[in-house]
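Presenting chain A:
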Amino acid sequence: MYEIVEKREEVPNIHRLIIREPNVAKKAKPGQFVILMPDEKGERVPMSIVETKKDTFTIFMLELGITTGKIANMHPGEKLYAVAGPLGQPAEIEYYGNVLLGGGCYGIGAIYPLAKALKAKGNRIVTIIEARSKYLIYLEEKLRIVSDEFYIATSDGSRGTNGHVQTVLDRLIKNGHRFDHAKFIGCTYMMMNCSNITAPYRIPTRVALNTIMLDGSGMCGCCRVSVGGKTKFACVDGPEFDGHQVDWAELMKRKAAYQEAEMISYQTSPHICRALIENYFGESDE
Partner candidate 1 sequence: MTDFDTLVQKAKRSWDKLHAQKTPVIYAGAASCGRAAGVLPVIEAIKELKATLPLEIVEVGCIGPCYLEPIIAVQKKGHPTIFYGNVQAIQAAEIVENYLVKNDPQPDKAIGALSSPNGSETTIPSIWDHPMLKAQKRIVLKNCGLIDPQNIEHYLANDGYQALNKVLQMKPETVIQEITDSGLRGRGGAGFPTGLKWKFTRAEKDPEKYVICNADEGDPGAFMNRSLIEGDPHAVLEGLLIAGYAISAVKGYIYCRAEYPLAIQRFRKALKDMRKFGLLGENILGSDFSFEIELKEGAGAFVCGEETALIASIMGERGMPRQKPPYPSQHGVWGKPTVINNVETLGTVPAIIRNGSKWYARFGTEKSKGTKTFSLVGKIRRSGLIEVPLGTTLRTVIYDIGGGIYEDKEFKAIQVGGPSGGTIPAAFMDEPLDYENLNKLGAIMGSGGIVVIDSDTCVVDLARYFLQFTENESCGKCVPCRIGTKQLLNLLTKIVKGEGTIDDFELLEELAHTISEGSLCGLGKTAPNPVITTLTYFRDEYVAHIVDKRCPAKVCKDLFVYVVDAETCIGCEICRKRCPVGAVSGEKKQPHSIDITKCIKCDVCFTNCPAKAIRKVDKVDVIHVSH
Partner candidate 2 sequence: MLVIDGKKVPFVEGKTILEIARENNIHIPTLCAHERLPSFGACRLCMIKVHGVPGFMNACTTPAKDGMVITTNNLEIKKLRRAIFELILSEHPSSCMICAQAEHCDKFNSGIMKAGVITGCNTCPNKDMCEVRAIAEELNFKTIRFPIFYKELPIERNDPFFDRDYNLCIHCGRCVRVCQQVEGAHILVFTKRGHDTKIGTSFEKPHIETDCKFCGQCIDVCPTGALSARGQKWYQEPDDRVRTTCMLCNKGCRFEMDVKWGRIVAVRPDPDYKTLKTGICVKGRFCLPTFFNAVDRIRFPRFLQNFKLYPTNWDEIGSHVAELLEAYPPSKIALYLTNFLTDESDYVFRKFAEMMEITNIYTTVEDLTQIPKKGIKVLWTTEGLPGLKNFKTLEHLIFQEVFPSEGYELADVVLPAAAFTEQFGTYYTQRGPMPIQKVVKAPDLALEDWKIVCKIAQELDLSGLNYLDVDEIEQEMGRVNYKQKVRPVDEYYLKYRGTPIAEKVPDFKILLEYRKNRAKPW
C-alpha cells in the first residue's frame, strides 16, 4: 500500500511518480485527484491522477515546498504515509466536437488523461502546452499521439511560440479556429488568462483549480472558491469549474493564506534529504 513504485524527475522540478494503491487505480476517472501525505506530520497535498494501471497510478508532481520536497526525496520502494482518493468529481467527458486543451507546469501531465478520454469520445483535440523554457517540456510524445493539433509555447521563445497558452490560443481563434469546448490545467494565472480569452467567444471553458486542501472531503473548507457567486468546495464540487465564473482574485488571495506558517516551517524543519542523513549518521563506524 502507498508504495512508490517508480520515481523520476522528468524535467527540473517535475517528478513522475507511480504509486501502488489498487483502490485508487481501480476507481479513478479522468480529472480526479488524490491527496498524499509523505509522513505522519506532513502537509496534505492534492495531485491530479494522470494514468492508472492495474494496481498503480501515476502522478506528475511539481516540487514546490517542504512537503513536495519530502516526496521528491523519497526513493522507489519507500511508502507514503497516506494516500486518499480518488477524490473530486471526474472531468466532464462528452462529445463536443473541437476541443481545446491547455496545460502548463504540472498541468501538462494533468491534461493527458483528459485528452485521452476526450479523444476516445471522438473529439478533435487541439493541445497547447506551455513552459518557461524548452528544457521544461515533458510528455510531449504522448500528448502528440492523442492530439490532432499540438502546440508548444515557451516564455523565452526557446521552443515553439514565444509566449503562453493564451498567446497560441488567441492566434488560433483569430485565425479562424472554432472550439466547442476548452479545458485548462496549470497555474492559476494561466487558467485565468485563458478563460478570459475564451469568454468573449462563448467557448465553454472548464478549469481545474489547485486550491489548498486538507481532508479532501468537503469538511474543512480550505478549498473554498467562489464560482458564479456561489461558494463551492474544490475538493468535492471540483476540481473542475466553469472558468468564466471563477472569482480569480479571491482564489489568489486564499492561496497565499499560509505564507507565515510556511516560513516558520521552512525555518524549523531539517531539509537535508533523508538518504543523506542516513549517509551521514547511518554508517558512522568508519
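Here is the rule we use: a residue touches a chain if its C-beta (ideal position, glycine included) is under 8 Å from a C-beta of that chain, and two chains touch if they have at least 3 such contacts; residues count from 1.
If you want to know what made the cut, all candidates are chains of the complex that A comes from, given by their letters.
Keep in mind it's a predicted model, so treat the numbers as computed, not measured.
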Complex member in contact with chain A (any copy), out of 1 or 2: 2
Contact set on chain A toward candidate 2 in their complex: 12-13, 62-66, 69, 72, 132-136, 154-158, 162-164, 187-189, 192-193, 252, 255-256, 259-260, 262-264, 266-273, 276-277, 280-281
